[in-house]
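Can you keep this structure in mind? I'll have questions shortly.
Apart from one protein chain that is not included, each protein chain of the complex appears where it belongs.
Then we have chain A:
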Amino acid sequence: MTSIRRFCCDDLLRFAHVNLDHLTETFNMSFYMTYLARWPDYFHVAVAPGHRVMGYIMGKVEGQGESWHGHVTALTVAPEYRRQKLAKKLMTLLEDFSDQMDKAYFVDLFVRASNTPAIKMYEKLGYVIYRRVLRYYSGEEDGLDMRKALSRDVEKKSTIPYKRPITADELEYD
C-alpha cells in the first residue's frame, strides 16, 4: 500500500536503499534542494507503511514557446517494490502536472541506451525515442531522449523523431 506525496527534506535521509541501485544517481544536496524549492509539484515520493521509501520522481518544467515542457530528472523505484506499476503512477502524476497545471507541450526524459527494461517501460507509457544523445552519461554511454506529447501539442509535433544523433553540447537544456 502506498502513499504518494510531495517529497520532503527528511526523505533525503531515508532514501539510501533506493539510491544504492547502481543506475540511480545520487546528486549533491544543492541539486535536491533547488528542485524542492523551485519545482515542488514535480518532486514526489511513494512511501510504504512504516515510512519506507519505495521510490520517487524528481522533475521540473522549463523551456520557451513550443519547447515549454515537463522534464523527468530522476525516477527510481527500490528493487523490492518493483513490478507494481509504481513508476507508472509517479510518471502519470508528473505528466498531469505538466499537462494540466503548467500547460506544457510535452514531457521528456533521458535514459541510458543500455537500460532496456526502462526504455520498454517508457514506451509502454507512451514515450517515443525522439533522438539519441551521444556519450551523454559521463562521456561514455549514449542517452536516449524520450518524449511524450501532452494535450496542448495536438499534432504531436514535439515527438517527431529528430533526424540525427546529437552531442550533449547541442542540448537546449541541461
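Keep in mind that, in the parts below, contacts are C-beta pairs under 8 Å (C-beta built on N, C-alpha and C of every residue); 3 or more make two chains touch, one makes a residue touch a chain; residues count from 1.
Note that contacts and distances are computed from a predicted model.
Visitor: Considering the UniProt annotation of the chain absent from this complex, which name among "Protein transport protein SEC24", "Phagocyte signaling-impaired protein isoform X1", "Large ribosomal subunit protein eL6" or "DNA-directed RNA polymerase III subunit RPC3" applies?
Guide: According to UniProt, the chain not displayed is called "Phagocyte signaling-impaired protein isoform X1".
Visitor: Among A:Phe27, A:Phe110 or A:Tyr137, exactly one should touch the missing chain; which is it?
Guide: Result: among the candidates, A:Phe27 touches the missing chain.
Visitor: Even though one chain is hidden, which residues of chain A still touch it in the full complex?
Guide: 1-6, 8-10, 12-17, 19-22, 26-30, 32-34, 36-38, 40, 47-52, 79, 82-85, 100-101, 116-117
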